[in-house]
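Excerpt of the complex: some chains, original placement.
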Amino acid sequence: AQTNVTLYGIADAGIGMQDSDAPTDSAVTVFSGVQSTSRFGVRGSEDLGGGLKATFNIEAGVNWDTGAADGVFWQRRAVVGLASSWGEVRLGRDYTPGFLAGGVGDVMGYGLFGNWLTFTAQAGGYGITTRASNGLHYTGSFGGVTVRAMYAAGEDYTGNNVGDMYGLSGVYAAGPLSVAAYWQQTDFGPAGDGQQYGIGGQYNFGMFRVGLNYGAAEIDNQPDHTGWAIGAGMKVGSGEILAQYIQQDLDVAGGADPSAKSIGLAYVHPLSKRTNLYATYGQLKNEDGGAFGLRYSQSVVPAAGADADPKAFAVGIRHMF
Amino acid sequence: AQTNVTLYGIADAGIGMQDSDAPTDSAVTVFSGVQSTSRFGVRGSEDLGGGLKATFNIEAGVNWDTGAADGVFWQRRAVVGLASSWGEVRLGRDYTPGFLAGGVGDVMGYGLFGNWLTFTAQAGGYGITTRASNGLHYTGSFGGVTVRAMYAAGEDYTGNNVGDMYGLSGVYAAGPLSVAAYWQQTDFGPAGDGQQYGIGGQYNFGMFRVGLNYGAAEIDNQPDHTGWAIGAGMKVGSGEILAQYIQQDLDVAGGADPSAKSIGLAYVHPLSKRTNLYATYGQLKNEDGGAFGLRYSQSVVPAAGADADPKAFAVGIRHMF
């Protein structure tokens, strides 16, 4: 059959201030992807008959403030697969099961200052691995349950399986309730293994919704990284006010645990189903040597150093095409 | 509402000779973008109701002779914004107001050998900054007047505002007459400021048209760069013959002023509204230590050294899709 091919993307840019808490580091900043990472992609599917479909997707990040592409051009997604009533099997680079499940409890949806990426995507922490290359990915939906499983080849030709990764997650969604759990493991070869696991959920009361998240990430012989979040949303007219508090630390054996507390605040104002304005503020407080950064969707407001407190503010527009 | 998404571009390639005036440097050359820089882009808009639209555009240069992309992939344009009867506000990377106004007096339209880029886009001069990242851009049209204003954040976190840029331009077009003026300023921090300003215009007599351009660019403690151009076009059948003379120099305090005189000649022959053939020749004469290059749209025929005289010839095709 003919393949339908869709060119799609998200254009998200904002203007504000960012401050990594160095003596003179505050400046007007134009941000790309505060709410959702700016991107451009091609996806499609072909009906093969008998309920079977071929599917593909490539997706590239775009820095919508400077025009820069990501270092690996299509690093956001490069998959091809088959889908049917039993689910979808894909080969290539895709989100991990853990990352997709980790977003369920985030009222900010992995976007805006102070979202749950502030735990999952820390440069120095382990959080949740966002994507995996060279993977065999499975997603299946059965009633209200979505199951995801992944094996990604480390392609280590030294015989040590370095980089091999396994992941599993489940999401249950029914009416106002969504809950999710995940577990994934990476082989670091002689250095040991790493595990990531967590749970989260949201409950939607109509005018209000609340979200909870807990995550843990453990690499052999390194400090464990754990975090939790509580967030809430409140509808105001056609828009919504969002707030989230996150606490995380690294469990250093026999020493102080570098930790961070962060808050994120946002107001999202829809202009249509595809376009909205937003205003958002976030602040992160590092303690005991912590140097965690404050995340937005596309990037991070870094801490200038240990115990520095990054913060940022932006107003912007997100358009999904 | 649904977003309309358009994939568009320009495929421009030609074959000829280029000579930077080194002893053995002349060779058959296949050029990309002699008339218009070869490119590929995605743009679209969504009707938000009440006369309001969301708009976006990303655009990438393509070397249509080798397949190479630009170093910054979408460096030609990466904007998202809102448009209405009051104009359009965009965030991201875009042309500067000065660059767009500077093209009004160029009969060659910033393309073909010897066009006004020969002044604006000199590596060693200052000319007119073509684009700015991290910008807040405004364009409004009122009757025959188009006003453009820009603030671009230098995002200098050292407290010195290095790279902050401001620009303003106006274009008046009515019947056969178009005139334009611009002014823009860049903050270089402790090194001082830079200003760029100029005026230009064209008058269309029907069979003939003439264009004039003047530009000046001044950075504190550096030689001022000034240039002017006179150009003309004459219709021949369905095509047009174009010619332009440009003179420019750097005002070195207490010394000889490196300068250049250039001529550009071209014939443009339309095959349709979207496709044309062209033949073009340009020559630049450097004097008093000048090392200016001869520009076409996508790139430059460099001078081999001080006082060298680059020249080039090409025939080619431009297709706009």
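Things to note:
We call the chains A and B, going by the order they appear; numbering starts again at 1 in every chain.
The criterion applied here is as follows: contacts are C-beta pairs under 8 Å (C-beta built on N, C-alpha and C of every residue); 3 or more make two chains touch, one makes a residue touch a chain.
This structure is a prediction, so every number in the text was calculated from the model and none was measured.
Here 2 copies are displayed; the structure file describes the full homo-oligomeric complex as 3 copies.
The definition used in the following text is that only the chains that are shown with their structure count from here on.
Computed centre separation for the pair chain A/chain B is 40 angstrom, with centres defined by C-alpha atoms.
Within the complex formed with chain B, the chain A residues making contact are 7-9, 11-15, 20, 22, 24-30, 32, 38, 40, 62-69, 73, 271-272, 274-275, 316-317, 319-321. On chain B, the positions that touch chain A within their shared complex are 1, 3, 5, 7, 42, 44, 46, 48-49, 52, 54, 56, 58, 72-82, 91-93, 133-136, 152-159, 161, 164.
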